[in-house]
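One protein chain omitted, others in place.
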Amino acid sequence: MPPNAPAAAPKDNREKLLERAMSRHQYSGDALIEVLHTAQELYGFLSPHLLTAIAHKLRLPPSRVLGVASFYHFFSLKPKGEHTFTVCLGTACYVAGALGLVERLEKRCCKAGTTTPDGKVSVETARCIGSCGLAPAVIYDGAVLARVTPEGLDRELERIGAK
Amino acid sequence: MSVKTLEIDGKMVTGMAGETIFSVAWEHGIHIPRLCHIGGISDVGACRLCMVEVEGQRKLQAACLTQIEEGMVVRTDTPRLKAHRKLIVELLMAERNHICAVCVANGACELQELARSMGIDHVRLRYRFPVFPVDTSNERFGMDHNRCVLCTRCVRVCDEVEGAHTWDVFGRGAGSRIISDLGEPWGASESCTGCGKCVQVCPTGALFDKGKTVAEMRKDRGFLKYIVTAREKKQWIG
Partner (left out) sequence: MTVEDLLEKQTEETERQAALENRILCCTAAGCVSCGADGIRGAIAGEIKAQGREGKVEVCGTGCMGLCSQGPLVLSAADRKLYGNVTAADAAALVSPNPIDRQALAPREIDLGAPFFIKQTKIVLANSGRVDPERLDDYIAAGGYQALAKALNEMTPKETVEAVRKSGLRGRGGAGYPTGLKWELVAKQAAPVKYVVCNADEGDPGAFMDRSVLEGDPHRVLEGMAIAGYAVGAQQGYIYVRGEYGLAIQRLQTAIKQAEREHLLGSRILEQGFQFRIDLRIGAGAFVCGEETALIASIEGKRGQPRQRPPYPPESGLWGAPTLINNVETFANIPAIVEKGAEWFSAIGTANSKGTKVFALAGKIVNTGLIEVPMGATLREILFEIGGGIPSGKFKAAQTGGPSGGCIPEQFLDVPVDYESLARIGSIMGSGGLIVMDETSCMVDVARFFMEFCMEESCGKCIPCRTGTVQMYDILRRMTTGEADEDDLAMLKGLSELLRETSLCGLGQTAPNPVVSTLKYFAGEYEAHIRDHRCPAGHCGLEAKEATR
């Protein structure tokens, strides 16, 4: 499931869990992407501090670690908001008017790919989340919403008290 | 090693098995344009300026990565290839901010020379005018992202020859940018040894020597060959 959910593991445990993930792969540099997945799941995002620690442990140049982390859209170098709307911009959703949904969220919250200054809402886009039959689709905090309308988004935003 | 004979632009030439079209052509005075290739480090085939036509092949081939074969017939300078190369250089000119008149590499820039030799006096594409910083935090050198063509010569020389791997590429696509270490200013880099090899190989004025004026900015791009040969033949002292 999308790992934007807030860190489930207790704080003190996270370091241990990350260490375990690295040792499972014998601290091999080849496992960088696996380790970054685990780190992001545990901490929600990849801070410079975390990246440095991973680079040291896997004995990789820091620039290579950041190069990989920044190449993949899944990895986030900044903290995510309390709630995340991911609008699907795959072909089926585009044909069904998904651009209108992005427009609405950008107007009410913030530009796609960013988080509102108060940390309440992150707006993201994705390419085909596999629910084309239900287009246009939005992933809202991990759950797929089907046949979404701009008005439906308005209602949800009101409910969570977004400005 | 076996010798292979092939034809490049109507000229019969020979080379060793394993050599690329690019190097055999240059040895015989046929200068195929290039930006990402530089002798002494690995090739990545990124700039696509060296594309050539090989008879019997449907697709164009990157000369820097294609090994010669017996009886090959290669053309390096057809109208189609010229048109493609010109457009590639224009794309680069439009991508960032290459204002030659105020560049330290003016006159010593491989991009400028390519444009000049192709007779490019204006760019048919819209300039993107991205906003990029200039990093002058390093004591001796500077990095001007506005002039970077993302050839990754600096990344490769630093990794393969100096062994420091200070540089890498951040992000992807049009958002790509060269970084040192964790994206800190170059001057704060812990891995950089200050050897300056990246400055020497950079084809443009992106990496520059702070001490030098425009007239002095002459890069010695042949030095790599010596270092690498010397290393392979264990000619290092000590």
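For reference, chains read A and B in written order, and residue numbers begin at 1 within each chain.
Keep this in mind: a residue touches a chain if its C-beta (ideal position, glycine included) is under 8 Å from a C-beta of that chain, and two chains touch if they have at least 3 such contacts.
All figures in this text were calculated on a predicted structure; none of them were measured in a lab.
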Chains shown that the absent chain touches, full complex: A, B
Contact partner of the left-out chain, one of B:M51, B:A108 or B:I179: B:M51
Which residue of A:L18, A:L32 or A:V87 touches the chain not shown here: A:L32
Touching residues (missing chain, whole complex) on subunit B: 44-49, 51, 59-60, 62, 65, 80, 83-84, 87-88, 91-92, 94-95, 124-126, 128, 149-150, 169, 171-176
Interface with the unshown chain - residue positions in subunit A: 1-2, 28-34, 36-37, 67-68, 71-75, 89-92, 94-96, 126-135, 137, 143-146
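Note that only the chains that are shown with their structure count from here on.
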Gap in Å, rounded to a whole number, between the CA centres of subunit B and subunit A: 36
Interface residues, subunit A side, partner subunit B - complex: 48, 51-52, 55, 61-67, 70-71
Subunit B - residues contacting subunit A, complex: 159, 164-172, 179-183, 191
